[in-house]
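A selection of the complex's chains, in situ.
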C-alpha cells in the first residue's frame, strides 16, 4: 500500500485557549491541528508513539515550506474535532500532506488544508528522503 | 463524595508547536495543559463532553485569578504526558484547582501547579457558585 492510501484520524477536544473574542476557534489553531494530524499520521504509520521524533533523531527534518487552509464553518469550546490526514504526494525530496478537520459528533466539515514539506539533513540542506524512511513510511 | 476527592487524569501527546529553541516544551504550554486538565475534570465530573461549556451556557464563568507552577523536569516532542487534576478547595465564590503533570510512560513528575478561580455572572460580577452547580460538581 502506498503512503497516499493511508488516512489517519485523530480526535481531541477544543482547548479554551484556542478560542478568540469572536467566541470561536481562532484560525491559527487549525494550523496547529494540521500538525497534530500529521504527528498522528507519523505515529500510526511508524507504529511507534514517538512518531516523527524518530526521523528527527535520525538526523532529518520534514521542514514545512507552504501551508494553505480554507475555513468552512467554526468550532467552539465544548466541541470535539477530528483531523483526517493523508499524504497526497511524495516527491524525492519532499511530501505534500492534506487535511480535513470535521466536527466529531455531526461530521460537519470545519476546515480543509494542505502543507508541503522538504526533507532537510542536520546541516539544513535539502536532501532526498532516505530510502529507509520511504520504505518505513510506505509499508 | 466531595469535589476534592475526584481526581481526573487525561493524557495527550506533546505538540511540536509547544517546544521551543531549548528543544523542550515551553513553560507556557504547561499553563495550557492545566486548563486542559481542568476541562477534562469538568467533562468527567459533569459526565458530559461539553463540560465547562455547560456552565458558561448557563451564564457563569470560573474566571482564573491566580496561577502558579513549579517545573521539575522537561518534556520533549515524542513524549506523551498525563495531567492529574483535582479541586483542592471550594469556597462560596470560588475554587482552587491543583495539577500534577507527569510523563505517561515513566511516570516522572514534570510539573506541579495550582489555579484559583472566582465565579462570575454574565455582568462580570463575583457571585456565589449557584447551588445547582455545587450539587452537580459534588455528586
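Order as written gives the chain letters A and B; numbering starts at 1 within each chain.
Please note the rule applied: a residue touches a chain if its C-beta (ideal position, glycine included) is under 8 Å from a C-beta of that chain, and two chains touch if they have at least 3 such contacts.
Everything numeric here is computed off the predicted structure, so don't read it as measured data.
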Total identical subunits in the assembly as filed, 2 in place: 4
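Rule of thumb we're sticking to: only the chains that are shown with their structure count from here on.
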I need the rotation angle between the copies subunit A and subunit B from a CA superposition, between 0 and 180°, in steps of 5. 180
So how far apart, in whole Å, are subunit A and subunit B when each is placed at the average of its C-alpha atoms? 27
Touching residues on subunit B, where the partner in the complex is subunit A: 12-13, 15-17, 32, 35-36, 39-40, 43, 49-54, 56, 76-78, 80
